[in-house]
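I'd like to ask you about the structure that follows.
Only a single protein chain was left out; the remaining protein chains are all shown in position.
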Amino acid sequence: MKQKKVQGYQRLTGYLFMAPAAVMIIVFMIVPLLWNVALSFCSWNGNSSVEFVGITNYLSVFSEATTLVTLKRSVILALTATSVSMLLGMLYAFLLYRLRKKEQSFFRFVFFSPAMLPMTVTGLLFVFVLSSNGLLNALLSLLGLESLQHAWLADPNLALWVLGIVQGWKGCGVTMMLCTTAILSLPDSLYECARLEGANYWQQVRIIMLPLIKPTLKLQLSMTVMSSFKSYDIVYAMTKGGPGEFTYTAPMKIIQLGFTFNEYGTAAALGTVLVLLASFFVIAARFALRGETYEY
Amino acid sequence: MFKKKLQKMLGVVLAVTMMGTLALTGCKNSDGNDAGDGGSDANAGQDASKPTVTLMIDITGFAPLNAATQMTLSKFPEYNIVSKQWPAEDLTKTIKTTFASGGNESIDIAFVACRQLQNYKDADMLLDLTSYLEADPEWKASMSESMWEAATIDGKIYAVPWQAAYPVMICNNDILKEAGVTMSDDMSYDELVAAAKKLKEAGYAPFGIEGGVASWVLKQAYLNAFDTEEEVIAFCNGEIPFTDPRVKAAFDKAAEVFTENYFYLDEGALAATTDEITSGFANEKIACIFSTNSAAKNIIETTGIENYTIMGMPTFSNTGLHNLLGAPDVYFVPANVQNEEETIEVLKYLTSTEVMQAMVDGGAVVANANVDTSDEFYAMVSKDLDRVHVLDPVHLSDEIADYLNVSAHSEYIYNGEAVLEKLEGMRQKLQ
Partner (left out) sequence: MNTKKGSASVWIIRVFLIVMAVFSIFPLIFAFYTSFKNNQEFYQSIWALPETLHFENYSNAFVVGKVGEYALNSIFIAVVSLSVTIVFAVLAAYALSRLKIPGAELILVLLILIQVLPTESLIIPEYMIVSRLGLLNVKYAAMIFPYIGWMLPGTIIILSNFFKTIPVELIESARIDGATEMTTMRKIIVPLMKAPVATCLVFDFCFVWGELMWAQLTTLSRTDGLPLSIGLLNFKGMYSTEWGQLTAAICMIIIPMYVLFIFTQKYFIAGLTAGGVKG
């Protein structure tokens, strides 16, 4: 009896605690999202009245080659960026943990700084680094690797991968921060056993730290996948979707459909498809990292 | 020990600063809401008594527009004129969003390149200015007919041209001399290629263009692809199919100059940014760059090239026609304008000879025919106004416009004839 009462009281408090956040999220995120979904079944040019057209927009998304291919590009970009961001961020976090406090602070600052710099400057910089006669190609020829020189951002086959790598690099600071925060909350006592048994650092990482920070990894993986599907600024700043439309990703196509072609219904449909596609990948990622979570 | 104290102090200082700021801005907030606060008028969000006219035309550092904005601000003290920076990339989003929401916010006057006007017209977002122009013949007469043509859709005038923009070729004479090459306005395609080859042999990039406007080359090619002007007009009106061999020849030429690496950055030419081109020209690696006529002055000043010539963009064809693509910039008024009468009055002033003259003095090539154009540099960047051929197949539909302006050119280089079939499909849809 008392147990139930306690549970009931907890639940009530819980709802109360969630209420303010829920209100803000519903009004400013969920309502616009639902509006988009509703619009995806209609036709609208931004000014006239809204007409219901059923699934015509979705059919057009899947039948227009130029639209469908942007989804494929978004997937490639997301996978590349996520891999780079996660691997690099985790690497940094684990390596940093070996160093002294002061050094850790310094390196944390350095590795997080790309995330804080506005896209305008980073875009300018990378355009000149990746230019056909830019820094990267110059470096390659210095190292005698001239055969590897490319027009990094102009080659349609290459540009997307390059963009993914740049995006991953920019976002790895966030992964690093979250992993570091997670690692810091692991108590000392855990390592004593391992040390007594003579395990080296990397074994400790593999057996103790990685499994224990798995929830954080799962979380960050989901967030990174999600945000790399939605990225617009980086692609736009570096290639504007070019050459031509070869690096047009789904978000850019959504903008084009809406603001250039005045087809907001199709844009909303593409947006909804993108959300479903991204959800699929996020859930897949979470499934890959499923398992027990530990308390310590 | 000391460090901890220091950090604590820093925390206190930060907290105090934030409190102070909060208090200050809080005070400012309530001040702004006070009626009759004359001192901080410039900071007041909105002055309810005066009609508000929001301009989105100013660009920092671009003297012509700075002058125009300043003059307008002082000319109309009875209006609350709000001036916003013109956002090249976000303009469409801004206008369409405020339009779609149906609220009280609106941008009252903005400008675009006339080829983007159709986009707004298709969503019925433009204010029809025809009646205002008919009521004021003097206003209408101040710009030439071909300028108004750019702002006319389906017989109605939706915008007022102010800047006559067309592409020019800026050549570094020192490089040309060294390579033993001459460039001229009316070069044929073959002559152009010959000159380019010689420049390449001398170790220079013959041409440079920003990747985003590489389609200018294509436009020049197809606007001059036919033997007579009548045929050009027919093509622009959608009467000649895109699969016509002459059209294909134009596309081939536009592709060839890139595949033969006559443009700066070779394989990377299509992704070249303005900054890369400016840098290349400044370092004397490029012989001739293509740019808008109004940008010429800025480029010369930034790159510091002293021995230069400016001429209209070549035709990339062998037919002897002499057309030049042009997309005048036009002021337009979105249809959801709040204070229509006042806005039109401001618009008239913005395009008056007085303001236009100030813009000429600032270096812009204006559409107003009554201005004094005796400045030498001005003459150089405006002498090709007669060649400007505003009519273009992009007027046929949004789809064709976007395709031709953005992707057709680069796609043709990679996918060839499939592009022409695609365009033909788009044209057929309209038949």
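Note that the chains are named A and B in the order they appear, and that numbering of residues resets to 1 at the start of each chain.
We adopt the following convention: a contact is a pair of C-beta atoms (placed from the backbone, for glycine too) under 8 Å apart; a residue touches a chain by one contact, two chains touch by 3 or more.
Note that the structure is a prediction, hence the values are computed from the model and not measured.
Asks: Decide which residue listed in A:N45, A:T180, A:T239 or A:N262 touches the omitted chain of the complex.
Replies: Final answer for the missing-chain contact: A:T180.
Asks: Determine which one of B:N172, B:N224 or B:S279 touches the chain that has been left out.
Replies: B:S279
Asks: For a quick check of understanding: of A:G14, A:G54, A:P211 or A:G291, which residue touches the chain that isn't displayed?
Replies: A:G14
Asks: For review purposes, identify every residue of chain B that touches the missing chain, sorted by number.
Replies: Touch with the absent chain occurs at residues 7, 10-11, 14, 18, 21-22, 24-25, 29, 32, 42-46, 52, 54, 59-62, 65, 82, 84-88, 90, 93-94, 96-98, 100-107, 274-275, 278-279, 282-283, 291-292, 294-295, 298-299, 301-304.
Asks: For chain A, enumerate the residues touching the unshown chain of the complex.
Replies: Listed in rising order, the touching residues are 6-7, 10-11, 13-15, 17-18, 20-22, 24-25, 27-33, 35-36, 46, 92, 95-101, 103-105, 107-118, 120-122, 124-125, 128, 135, 169, 173-174, 177-178, 180-182, 184-191, 195, 200-201, 204, 215-216, 219, 222-223, 226-227, 229-230, 232, 251, 254-255, 258, 264, 267-268, 271, 274-275, 278-279, 282-283, 286, 293, 295-296.
Here, only the chains that are shown with their structure count from here on.
Asks: Between chain A and chain B, what is the separation of their C-alpha centroids in Å?
Replies: From the centre of chain A to the centre of chain B is 34 Å.
Asks: What residues of chain B sit close enough to touch chain A in their complex?
Replies: 89, 92-93, 96, 99-100, 119, 122-125, 211-212, 214, 265-273, 275-276, 279, 335, 398-399, 402, 406-411, 414
Asks: So in the complex, which bits of chain A are touching chain B?
Replies: Against chain B, chain A makes touches at 45-48, 124, 127-128, 131-133, 150-156, 159, 236, 239-240, 242-246, 255-256, 258-262.
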